[in-house]
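Missing here is one protein chain; the remaining ones are kept as they sit in the complex.
Should a chain be cited, it is by its letter among A, B, C and D, assigned in written order, with residues numbered from 1 in that chain.
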Amino acid sequence: MNGWTAAGTALLLCGFAPAACGVATGRASRRVPAQNVATTLLSLVFLLLAQGFARPAYVDTALVLSVLGPAGTLLFVRLLADQLADHPPGERRLRALTVGNYVAVAAVVLPLSAAAGPGRAMVKLLIIGVLLALGSWVATRAVHAAAAMGHGRGAPAEGMSGDR
Amino acid sequence: MTMRLRMWVLALGGLGVAVLYVLACLDLPSFGGHRHPYGDRAVRAALARHTANTISSVNFDQRALDTLGEESILFGSVLGTVVLLRQTRDEDRQQPEPARVAPSVRRYALFALPVTLLIGLYIVAHGQLSPGGGFQGGVVVATSLHLLYIAVDYRALERIRPLGLYEVADAAGEAAYVLVGAAALPAGWAFLGNFLPYGTFNTLASGGTVPLLNAAIGVEVAAGVVVLLARFLDQAVEIVSTDEEAEGRA
Amino acid sequence: MVRALTAGGELLGWWAALTLLWIVLIGPVDTLEWVVGAGAGLLAAAAARGARRAVGDR
Amino acid sequence: MSAAPYVVAGWLFLMGCYGLATSRNLIHAVGCLAVCQSSTYVLLLAVGYRSGGTAPVFSDIAPGSRPVVDPIVQALTLTDIVIGATVTALLLSLVIQVAKRHRTVDPDELSELRG
């Protein structure tokens, strides 16, 4: 086990696991942002493990997660907009989570790029980093917008909070 | 059956399964062992056929017939879903109201859709080289189109999704797989034999029929998932039974 | 005329950017990679344009 | 350690069965079935693992330079995951049909309806 694998495992334990607890408990306003954090951190874990196993080919998993993770978050926002509007998440917590995501992405992607050295592999890593940052930005915007738009949105048929 | 009785039956069955499972596990090779006779042979066969990704070689060359079976299950379940979720006589369509979405989210979707689509195509096309293949890439391609529903609007999705075309593509993917398999017959090979030249190791054209079968599966999975989700979206967003509709108007 | 030009420009821009992205993603580059990448890029660019139009005129 | 993956696979299977038997909502039951399915993935991949091995994908390493894990179980698992998703879709569409016909998705109420 080398330093990169250890870092990946540590991130899995200290980053992903708490985020997973957030996804599994509480209201939608807590689960949805936590889901975004979980996918972002897991993508970073994949990047670290790829470096630790010395297998650049494993980077593709992080690449796929960096585009599908935000899609998953947006999907929850779209279909649970009513619940988010009923109990909007705290503004400050949301911003803190986003900033935390940016910091984590930078803290993982930049050293990995430095280790990869200039070349297409480095550009690929940076693209994944940018996609992750963009995804976490848009997830926050979407949660925000869903909470702000409140109830009047969509036909009654669009709602799902019918029996609570 | 009362809840109590059911729990007893469940506990008994669970216990039986657990005992048998433990007995079976005692005879399994220990975790992380070094004896993998089949795996080693599969790796050797894949290398002999110039396929860099052994897993793709197993799926689309060494056990291609098995994958044809799996593909048929996929085709069958898509077909079953289409039949089960069709619009019945006592149901009507209701135009869904446009959803209001933040402009920044919409812009992200418009940016992410082609990027996700390209990544999906990359995963399909490089299935015989790097991790990936038709199964994974197909799902990514299908998901990319649904970004339009997720982040924009159902009607926007409907505009770029000519459903008939995807139904045809689904069938065409399955047919292409069988045809590539049958093409081996005139060349004097068995069905689904790898009759094409193997090419240079670790280039896009390597692996003989593997990239072709991979692409066929990619088309089928992508089209199948799009058709599947279209039916679910229809049911959840558009189709209402007549009593529901009357209630909505009242 | 102007509309056709902007449409073509949009498509061309997406196509160039996406083909470049393909070349970044892959390992060793050869001619076939360029051809397949350009094809995939064109498909994705067409999807990008189609999506923008589907969202635009409503 | 050497038994942990097998224990987890068995645990997931039994948990999924428990959920299936006690579920009060057919959509939840379909989710429990997905848990059962995932136990088979864990079991298969655990059987094929080799400590110190790496994936048998030779796009970025030279063949023979490192020990590799078993590719066959991986091939089995990867197709099953996608097939499993479409089968889940089929089951969910059955649930939607049940909801339309019998106006409930609680299996207990459904068996009362039957007689």
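To be clear about the criterion, contacts are C-beta pairs under 8 Å (C-beta built on N, C-alpha and C of every residue); 3 or more make two chains touch, one makes a residue touch a chain.
Just so it is clear, contacts and distances are computed from a predicted model.
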*asked:* Missing chain, UniProt name, options "NADH-quinone oxidoreductase subunit C", "4Fe-4S dicluster domain-containing protein", "MrpA C-terminal/MbhD domain-containing protein" or "ABC transporter ATP-binding protein": which is it?
replied: "MrpA C-terminal/MbhD domain-containing protein"
*In the full assembly, spell out which visible chains the left-out chain is touching.*
A, B, D
*Touching the absent chain when the full complex is considered, from A:A38, A:L84, A:L112 or A:L132*: A:A38
*Determine which one of B:C25, B:V139 or B:A216 touches the chain that has been left out.*
B:V139
_Missing-partner contacts on chain A, residue numbers_ = 1, 5, 8-9, 12-13, 16-17, 20, 23-24, 31, 35, 38-39, 42, 45-46, 49, 53, 55, 57-58, 60-61, 64-65, 68-69, 71-72, 75-76, 79-80, 157, 160, 162-163
*Please give every residue of chain D in contact with the chain that is not shown.*
1, 4-5, 8, 11-12, 15-16, 18-19, 23-25, 27-28, 30-32, 34-35, 38-39, 41-42, 45-46, 49, 51-55, 57, 68-69, 74-75, 77-78, 81-82, 84-85, 88-89, 92-93, 95-96, 99-100, 103-105
_Interface with the unshown chain - residue positions in chain B_ = 32, 53, 55-56, 123, 131-133, 135-137, 139-140, 142-143, 146, 150, 225, 228-229, 232-233, 235-236, 240-241, 243-244, 247-248
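By our rule, only the chains that are shown with their structure count from here on.
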*Averaging only over C-alpha atoms, locate the centres of chain A and chain C and give their separation in whole Å.*
27
*Sites on chain A at which at least two other chains make contact*: 57-58, 63
*Among the residues of chain C, which ones contact at least 2 other chains?*
21, 25, 27
*Which part of chain B faces chain A closely enough to touch in the complex?*
94, 96-97, 99-102, 104-105, 108-109, 111-112, 115-116, 119, 123, 130-132, 136, 140, 143-144, 146-147, 149-151, 237, 240, 248
_Footprint of chain C on chain A - complex, ascending_ = 63, 120, 123-124, 127
*chain C touches which residues of chain B in the complex?*
98, 106, 109-110, 113-115, 117-119, 121-122, 125-126, 129-130, 144-145, 148, 152-153, 155-157, 159-160, 202-205
